[in-house]
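The other protein chains are all here in position, but one chain of the complex has been omitted.
Then we have chain A:
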């Protein structure tokens, strides 16, 4: 099984990017509100200043060569109606002060452009906003530019602007929190189809190589198509391998059977004892080859199926009896009786029936092979809380004194069985099947008599 290393999370990335966008937008909101509100406040002040200047300007007239300015009460009182600001004014004719604060700075461009001009300056220790309103006035024979300057401090504006900044910041933070929550929901929502697809693939059985039929969003369709194509290829490849195994078994076993049959016919027709001996050797070799080929194919099949167990609920007693039934003709030849004991209500084992049958057959094969004629083989099925155990006890020659771990190695055989045909694959197959099912194989001496006890322990379902 290959391990897939996770590198970054799609979900986190999406969420982080959405949050980043939300943060940028929040800042933009903050600055926009602040700037706009400040502009609005400044515009309000400018409007009042120019209204005041207009009122003063309209009250200016020339009389007998003299400029008279009757400053209306409202011109200055209106400035006091909004905030308690300091107010200054000045009326100039060309560059001469007619009335008011004669040191109030006049924006330079007012007189030249003839249009209202606003300026911000420091006057008498405070920042003031100055509106300058120029106008032409005929005094006697000449025309002068009469400029009315009205100025107001911006202390209140500073307070208002602070208030606005705080409100704008609150709005920005609120917006960020809201969009953060929405981002979280949106991310989860966006990831849902991906999770659903992953789950639907994960839920499939090991043998299920059919195409994934879940509907998926457009972006996932290529992935899904690749997955389905891959599974189709895998499925075809598996089918080919199984066909090959069946094919190989057929191709190896059929000629061997022919060789054996022809050798037996020949055995009957030859007379010389040495020729008979040769033919018996041929038959023995053919048997050994056939058995080895069968076991090799079994081993290949076990290896293939172990990766993808097709598990079902199995009653081990039924399974054992099936195997005993299939092997009894061979046993009968040697007058060996095989008995099966254990209750019918034994817990089920979850496993691949073909593999487990194969394993049990290998054990019984061995038992038959190494048992003397007219002996007994016992199959005992027992269970405890979490396991089901199958013991196969024979009365054969036992395991010998050699290294017992070698017995389950591929092509490994005991030292005391050189005289009997064997491939050395039987116990290897058993071991592989049992460990694929999470169980274990133990080989011990038969406690009752001389012989071997092979025990399979499998977890119960």
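The definition used in the following text is that a residue touches a chain if its C-beta (ideal position, glycine included) is under 8 Å from a C-beta of that chain, and two chains touch if they have at least 3 such contacts; residues count from 1.
Keep this in mind: contacts and distances are computed from a predicted model.
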item	value
Protein name as given in UniProt for the chain not displayed, "ABC-type polar-amino-acid transporter", "tRNA uridine 5-carboxymethylaminomethyl modification enzyme MnmG", "Septum site-determining protein MinD" or "ABC-type thiamine transport system, periplasmic component"	"ABC-type thiamine transport system, periplasmic component"
Residue among A:38, A:99 or A:161 touching the omitted chain	A:99
Full-complex contact with the absent chain, from A:12, A:124, A:233 or A:284	A:124
Sites on chain A contacted by the missing partner chain, in the whole complex	68-77, 79-81, 84-89, 98-100, 124-126
